[in-house]
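Single-structure report; data block below.
Coming up: chain A.
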Amino acid sequence: MSVLVPVTFALPLLAAPLLAGAGFWLPRRADDVAGILAAAATTVLAAIVLVRSFAGSSVYWFGGWRPRGGVSLGISFVVDPLGAAIALLTAALVTAALVYSWRYFDEVGTLFHVLVLLFLGGAIGFSYSGDLFNIFVCLELTCVAAFALTAFRIGEEGPIEGAFNFAVTNTLGAVLILFGIGLLYGRTGALNLAQIGRALEGRSPDGLVVVAFALLVAGFLVKAGAAPFHFWLSDAYAVAPAPVCVLFAGVMTEFGLFGLARIFWTVFALPLDDAFGLVRWTLVGFGILTAIVGALMSFLQRHVKRMLAFSSIAYTGIFLIGLGTLTPGGLAAAGLLVIAHGLSKGALFLGTGVMLERMHSVDELALRGRGRGFWISGLTWFAAAVALASPPFVGGWQGHEGLDHASTVLGRHWTAAFIAAVTIVSTGAILRAGARVFLGWGDRRDPLLSPEPDEEPEGEPERPALLLALPAAALAAAALAVGAVGTLTPHALLAAEQFTDTRAYAATVLEGRASQAPRRESPPTSAESVVWALVATGGAVGLAAFGLWRRRLPAVLRERVGRAVVPALDALRTVHSGHVGDYVAWLTFGTAVLGGLLAFGVLQ
Partner candidate 1 sequence: MTRQSRVGLCAVGLAGLAALLAWGIAGLEPFGHYPGPYGTILNAVEPQERHAANVVAAVVFDYRGVDTLGEELILFCAVMGLAFLLRENREENTRSVRDRASSDAVRAVGIVAVPVVVLLALDLIAHGYITPGGGFQGGVAASAGLLLVYLAGDWRAMRRAGPLRLVDVAEAGGAAGFVVVGFATLIAGGAFLENLLPLGTFGKLTSGGTIPVANWCVGLEVSAAFVLIFLEFLEEIMAERARDR
Partner candidate 2 sequence: MIGVQIAALALVAAFGLAVVLVQDLVRVAMLYGIYGLTLVVLLVVFQAPDVALSELVVSMVAFPVIVVTALATIRRRERRGQ
């Protein structure tokens, strides 16, 4: 069993340089085939690792350096179901992206395949790793691959700027993480997560621990795209090629949250035991801010990819609320939502690829009615949007339901109402765009939406229609179906229990004592959850209709509401300035606020 773990990690990392070295001599299409095969093989391995991980976490020591007397000398991979699931999701999405990009990147030979495989290898290492610095290295590997992938269409201004902003902010996020690592190393003399956790346990947290935690959280929130660290994300997603966006929206921002959860539950959960309430409200607070900013901004976009990017930010906020409950239930719910969201956003981003390739624009207003003939893509679009809206037993339903249960620690009613509102706004934007493009509904002009500079996408390769439509349809179908898979919730709960058991984790890593979390039954479906899910779905449809036919409302009403709302929305819009200096100023400010909140609570 244990051999599978390093092989899953190293296989894409071996395939990438081999493909790069041999690419020149490979016959046409062989690079596509080889890339897909490597990704598919990794997916199979990751699936096996996931299935086995439910029997208990397994530890793999690289170089055979086992810990001595509780001191780790080498680097360990600690595979638990949650990490294994993230790795599997990444591998599956990478495979889908490679299939979709068949012949897409012909002009750059094997480079795209190589970069995506490196992204995958880094992601797997990141999900499995049990070593703080190794987590940093693997995350950097995925990020460097992502910087380059973002800027693929280098002939245009947008991608260069998007990639530059992305690279600067994320590198600074990495610097914050590294400062946190340095502080922890200075205190504990350890890099192994379990060992650091042990060393910090039992002492009340002082400035060093709090600041290290704040820096690590800030760094991971930059990677996750939480407000006010989120500016890079909408820039990068708006300009990256569609198959790359699938990876970004599906897993990359989730890495940030996963890293946050990982370090919290392995290192900080015990020392910050008394400050749980404060950490919880800080994380939830950032989650709420992120969800509001993301949802509103997504509704204001006419650039469809940018709209989806902001919608992803809104979901980052929801995930952060789930994770921020600091309960296994909340973590499980966030995980379930990540799966449904990743699949449906993947389908939607591939849909924008169809728009760009077949309709030569991603401007919602310019595309009005131009998608009428593309009925598979249209159906896919609406299916994915419904999966996001999550009516009962569809799409992200189990995640929403789980979040309802978990949010009792926050005050259940407002959380459910808030999440429904965010779903309504962000899904409403997606439905509105779909109705305008694929059905030709709604007005031709809408002054509320952000003006788009005229950008003529360069000649995209014309590829077979089915090749474009089918991967998206498959992802959307999977997204719809996950809501109905009944065994998903208990498995997620089990995974979350295992993930959050700090002491068992340390014992497994440092003493090799295997442990298994007790199986938990999923709580029964409550009528309230069903009602909120129906409200969210119905509301999204209603809001989409409002967005389409807003101008048919009575003029008095429009002016009244407009006068109150539009200035606020414009202010929010101007904050997203595209200026990298602004982004870094926000990053600095956000880190200080985050640290201040945590420090304030611990001092109390």
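Following the convention adopted for this analysis, a contact is a pair of C-beta atoms (placed from the backbone, for glycine too) under 8 Å apart; a residue touches a chain by one contact, two chains touch by 3 or more; residues count from 1.
Inclusion criterion for the candidates: all candidates are chains of the complex that A comes from, given by their letters.
Bear in mind the structure is a predicted one, so any value in this text is a computation, not a measurement.
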Note to self: Please state which of the candidates 1 or 2 is in contact with chain A in this complex.
What the structure shows: 1
Check: For the complex, which residues does chain A have touching candidate 1?
Finding: 3, 6-7, 10, 13-14, 16-18, 20-22, 24, 60-65, 68, 71-75, 107-108, 111-112, 114-115, 118, 121-122, 125, 133-134, 137-138, 140-141, 144-145, 147-149, 151-152, 154-155, 179, 183, 185-187, 189-191, 206-212, 214-215, 574-575, 577, 579, 581-582, 584-593, 595-596, 599
